[in-house]
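With one protein chain withheld, the remaining protein chains of the complex are depicted in position.
As written, the chains take the letters A, B and C, and residue 1 is the first residue of each chain.
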């Protein structure tokens, strides 16, 4: 295992210390239980927006805490959803009296832990709504399974909900923004290499030099199919087709196109991916009105990418363009 | 070779097309010769600031074109400095009548190609100054060698000079800002893995599972020494010590601390590195007043990091905080 | 004869030990069809439980189980945390105030633990989860009581049933938890959670061998 770390068990703690040193102007870090809150929170009358999940997906979620996005983030152990007491404490810390939205990625562990936290917070008199993102079309959805994973749309939903909360919308309205993003966004990912979970010390799966995994999530899980490596244009087609046909997206739709890096894939490749994804979107008559390109929801040092489409309306465009000031996403301020 | 590309010879062209699709609001891309210019340039009366170098270091330099930073960037082939005609055309394209600053990284190829371009531009009546960055303390400087490499400070210098030009300072004054950054900034890097140049198809050097290279540059060149992998805290000490003792930085100095990812190292590790670098800076009495953390000057998919210190004064702080709106760096606007 | 407070404590300690010993194994199983953390998660949780031991060693069995559950919930995370947390919380609720348990008390506690896991995770038998080890273990225990088996024999039968259930997860296609994302590719692998459940119940059979 080649990583720039000390001991595997210290990764999350030391990362949090680094974040605290680096971004003290934007965020405050609490330890035991671990969570990151806006330095200027809680904000009276503003809905608190919080998310959380396993570590190893940086900048998500801790890098998105700040004005116009999240009020708090709860980092679990690497790839392990945080515990209810983290989310409970974070919920209490950001509560400005207007209620708190939990943005939860659809994983059994995240759901159960967030549910427990919400129950506990409600018992303490805090109004809590939870919206579960589940945008990964690589997973066949069904009533009888865990459903689709929450992936790329989560980042976009956090931005939109943060902006809506900043406008002092009600808890229900901010949650509605999240539900809209959940309903209008779809993602698919692939990997060239596995990642290595620090305490495991070796790659989660073996992927030969000439093979790739299509339909991976963000936890080093093996994907749906393994196949020989292809030129990127063909890979992008394999990702875009199931995304576009899922909702489906229709000619004339205005979309945000998000090309995400998995952590080990450099920007030069992401632009080559964006190029093809943009052309395919155009061919389907989709109008790419906004984009995001970079490593925003990662899987440690995995090489790979995910593509997310989110159908936009006027309100979402305004929320997207609204100022945001976080360590990982910043504009307009 | 595992890369999300089509043909190696199309990498730069297709990347530029992706950038053009993605950032048409900020930049315009010209082909044959290849260069990227601000969409709103040239700006009358403003010094043009341009840089260039081999591709494979993204977001540098193309990602730094836009308001408050570069007026143009010239991408060469992967790891190959651009040709004089690219720089000449870019110089002409950004010339607003106040002269043009060439920010050149200290590599034989870059220097020679930029020199030829500057000569040609001067012959066409454009005032050109060139400043060469050479901040890499891994290389022993001497009159009889190529000198130190230009690395991390280049990114910081581009931001500072871009802001100075935005204030309509004179060519000499903007160049002075660059010289100041050059004189006050130092960098050292290391790698866990080699990168693979697309047309070569295999790693530039072999680095066994338990070894690392200390003192690498940004072109997959082998470093100064190879040694067994160590806990990151020790690695950061090995990088910080020669940086701090070089100028040297002194107790009470205000510094910008830049922890850079080489392309394949995820953010979680960069924060762990930042943590230790910050503590070491503090121990030496240095006051970290600004920071930058992320993959800004990369070496394809290489796993590794570089640390840069830049001593700041009031003017530099104001220039650093000034608005910038580029694909790769954005704040205040 | 019955299971005393000290027996209960000994079991929790034994579980912490067996989880620690098998941490890499559990994580390997999770790497194949999950996210390679089940062993590390459980080990972190039971280490925390061990740290709580001094505070609870003079308490009743219900308190011991509930504290174990609370500690797992606040230290494990993932799916395992809430599920095993609920498991021990429910077992604790059934045994509040008790300083010793008869075999029937234990069977009731375990059945209650199972319903807690079912309620929390909403998995059904055959979904390729810990439920597939826990359900047959509870059933075997109840049958053994009906058959008037001695405690050690009953516990052994229960652990064996858990083992068979665990092994029975191998051919299954997962419908709950992370492994479900793999679809057909999840078949051919043993479920990590079913495996930890077997280890936990087997530790009871081993620790309480002398009880009957």
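For this structure, a couple of remarks:
Here is the rule we use: a residue touches a chain if its C-beta (ideal position, glycine included) is under 8 Å from a C-beta of that chain, and two chains touch if they have at least 3 such contacts.
Fair warning: this is a prediction, and the values are worked out from it, not measured in the lab.
Taking every chain of the complex into account, the chain not shown here touches B.
Here one chain is not drawn; of B:82, B:99 or B:263, the residue touching it is B:82. From the options B:73, B:174 or B:197, the residue with contact to the chain not on display is B:197.
In the complete complex, the residue from B:220, B:263, B:294 or B:327 that touches the missing chain is B:220.
Residues of chain B that touch the chain left out of the display are 33, 54, 76-85, 107-109, 112-113, 116, 138-140, 144-146, 149, 197, 199-200, 204-205, 217, 219-222, 224.
Simple rule for what comes next: only the chains that are shown with their structure count from here on.
Counted as hops between touching chains, the shortest connection from chain B to chain C is 2. Of all chains, the one whose CA centroid is most distant from that of chain C is B. Put simply, the C-alpha centre of chain B and that of chain C have 55 angstrom between them. Chain A and chain B have Cα centroids separated by 29 Å. Between chain A and chain C, the centres computed from C-alpha atoms are 32 Å apart.
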